[in-house]
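Left out: one protein chain. Kept in place: all the others.
Per-chain numbering from 1; labels A and B assigned in written order.
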Amino acid sequence: MTDLPAPVPGQKKLGLVIDLDICVGCHACASACKEWNSGGHMAPLTDFEPYGGEPSGVWFNRIHSFEEGDGDGARTVHFPRSCLHCDEPACVTVCPTGASYKRAEDGIVLVNQDICIGCKLCSWACPYGAREFDEDVGVMKKCTLCIDRIYNETLAEEERLPACVMVCPTKARHFGDLGDPNSAVSEMVARRGGKDLMPELGYRPVNKYLPPRRDRMAPLAPVALPQEAEGGNRLLRWIDKVLSR
Amino acid sequence: MNPALSIVFFTTSSGAGFALMMLVGLGVPLGLLPANPWFGVTAMVIAGVLAVSGLVSSTVHLGHPERAWRAFSQWRSSWLSREGVLAVLSFVPAAIFAFSWLIFGKIWGFAGLCGIVAAAGSVATIYCTGMIYASLKPIRQWHNFWVVPNYLALGLMSGFLLLDLVERFWVPWPTVTAILTAIAIVVAWWFKEEYWGFIDTSAAPSTIASATALGRRGAVRILERPHTEDNYLLKEMGFSIARKHATRLRLIARLAAFAAPVVLTLIALVWAGNAGVVAAFIAVISAGLGLVVERWLFFAEARHSVTLYYGADAV
Partner (left out) sequence: MMWRERWRDYWSPRETIDPSPRVSDEVKYTTCYMCACRCGIKVHLKDGGVRYIEGNPRHPVNKGVICGKGAAGIMQQASPAKLKKPLMRVGERGSGEFREIEWDEAMATAIGWLKPIRETDPKKLAFFTGRDQSQSLTGFWATQFGTPNFAAHGGFCSVNMAAAGMYTLGGSFWEFGEPDWERTKLFLMFGVAEDHDSNPIKTALSAMRARGAKFVTVNPVRTGYSAIADEWVGIRPGTDGLFVLSLIHELLRADKIDLEYLVRYTNAAWLVIQAPGEARDGLFARNADGHPLVLSGAGGVADAMGAGVQAKVVGETTLPDGRRAVPVFQLIAERYLDPAYDPDTVAATCGITAETIRRLAAEIADVAFSQEIEIAQPWTDWAGRRHETMRGRPVSIHAMRGISAHSNGFHTCRALHLLQILIGTIDVPGGWRYKSPHPKPCPPGPKPAGRPSQISPGKPAGGPPLGYPMGPEDLILDEAGGPARIDKAFSWDAPLANHGLMQMLIRNCWAHDPYPIDTLFMYMANMAWNSSMNTTETIRMLTDKDPATGEYKIPRIIYSDAYYSEMVGYADLILPDTTYLERWDCISLLDRPIGGVDGPGDSIRQPILVPDRDVRPFQDVLIELGVQLGLPAFLNAEGGPRFPAGYKDYIALHERAPGVGPLAGWRGETETDAGRGAPNPNQLDRYVANGCFWKYELPPEQLYFKHANKDYLETAQKMGFIGNSDPIILQLYLEPLQRFRLAAQGHGDVVPPPEASKRIETYFDPLPIWYEPFEWARVDQSQFPLHAITQRPMQMYHSWHSQNAWLRQILGSNRLFMARSTGRALGLADDDWVSISSHAGSIRGQIKLMDGVNPNTVWTWNGIGKRSGAWNLSEDAPEFTKGFLLNHLITDLLPGGDLANGDPVTGQAAWYDLRVRVEKVAAAEAGTTAPTFATMRHPPRSERLPEVLRYGARR
């Protein structure tokens, strides 16, 4: 049903926290996502012209890079982009068929491929470009938050995480319940001043982005190297040094 | 946004169709239009064909047309669903209205009521079409006050133009219709100018900074896209059109959709008979072309917020 589940107090909101401070833009999360989901709930993640002139395909996670600021104060920021599992997801409410829905139990936004008519309206309604149309199958696809991993009893407890979180070599991706203010992810968001993307549009994304930390540009403890006495043989200061091996 | 021809055609033709349906459904029972069943049938058939072919063409771009019927289910939240439901619902009274007219040769109470209901349904349908776009927050050029009035006014205008033409085969001198048509065109023109004025001047709510939660160190610029070739998002939503190109097309729209039809309608107003028919006919054709251009621009000038992740500074 595409009208949204009535929010209950303490609503569970599973999502990702992405740390822009340490993402090095390695694309590991992007290809791990592609790899896992190619055999997962939304399989296949079709590719077009895979060996041709304009290769493209269905990816749930894409890594952009930006520059922030000018000159020396600037820095390069790598920016992974996937579904934010919004609280007010118009991608759900615009859907004419009910194929696009938000789960009441954990807030995950999914597409039911069996009834999607492929009208693409949800992809227009998503400000973040998180919806990927599979021309070949004729249905809309998107990040499932690895619904087939996070509850998967055939996996060891510690492996019940999204593929992109498991793989990230810099631990720039974290998964958890952002509805629970005491969860590790919520605390991290509070501590690091986690941000919403395009808050002005009112989609209230669940996923949060941690802005780059301020650099330790200033010397750890400002020190000036002592100037040695002017002139004179600089070697003399060591002349009487005797050290033992 | 990518101006897919199927959608461009769908919105213009169904808009005109439902508007005509609305005018006939309302005008005849109120005795403002000829009671001649053949007039009714002609008008209603034209309206029906336009509306239906519009709806059909809108299913062309679906990934699963055979599942289209499911689109009726989500009327509680989805304007697209509502549009579908209302469109179909308005056909029922419209059909009763038209057939009874044909069969009984005149409009009587219940049929008249059906006409009025169909009229109401038609307006509502056009309203929904407008709302589909007006409800999309990621697109400033769509998510604004002017979109719905535009759809209604442009629909009404095209409906009147058709009516003015059809009516002439039964009424040599449809003064009232002609005058109303001219007014409708002017009103629609005004709304369109207001709309263009708005999208040209209104501030962009979203920026590359708000899209990335960056900016503390200063301006944010794209360095590299995630993939080197275009993907679905860019093909569907990355479409953008050059300023000067747009201005040229706007001029064409102004002339073909509004200026020419007004003049021609006024000509038809003074010259009765064949000359009037010819003028009204050209007016319809011109407006039709003009509106297709206008609708194409409606998509082409719309910038989606996803483009912020691909180099746009603000949308």
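Here is the rule we use: contacts are C-beta pairs under 8 Å (C-beta built on N, C-alpha and C of every residue); 3 or more make two chains touch, one makes a residue touch a chain.
Quick caveat: nothing in here was measured; it's all calculated off a predicted structure.
Set against the missing chain, the residues A:C83, A:C122, A:V139 or A:V167 yield one that touches it, A:V167.
For subunit A, the list of residues touching the undisplayed chain reads 1-2, 19, 21-28, 30-32, 34-36, 38-41, 43-57, 59, 63, 65, 67, 69-72, 74-78, 97-99, 101, 110, 112, 114-115, 136, 147-148, 150-155, 163, 166-172, 212-213, 215-217, 219-228, 234-235, 237-239, 241-245. The chain not shown here touches subunit B at positions 70, 72-74, 221, 223-224, 226-229.
Criterion: only the chains that are shown with their structure count from here on.
In terms of their C-alpha centroids, the spacing between subunit A and subunit B amounts to 40 Å. The touching residues of subunit B, when paired with subunit A in their complex, are 1, 61-65, 67-68, 70-74, 76-81, 84, 132, 135-139, 205-206, 208, 210-227, 229-233, 236-237, 304-306, 309-310. Residues of subunit A that touch subunit B in their complex: 1-3, 20, 30, 54-59, 62-70, 73-77, 79, 81, 90, 92-99, 115-121, 123-129, 132-135, 137-140, 195-203, 209, 211-212.
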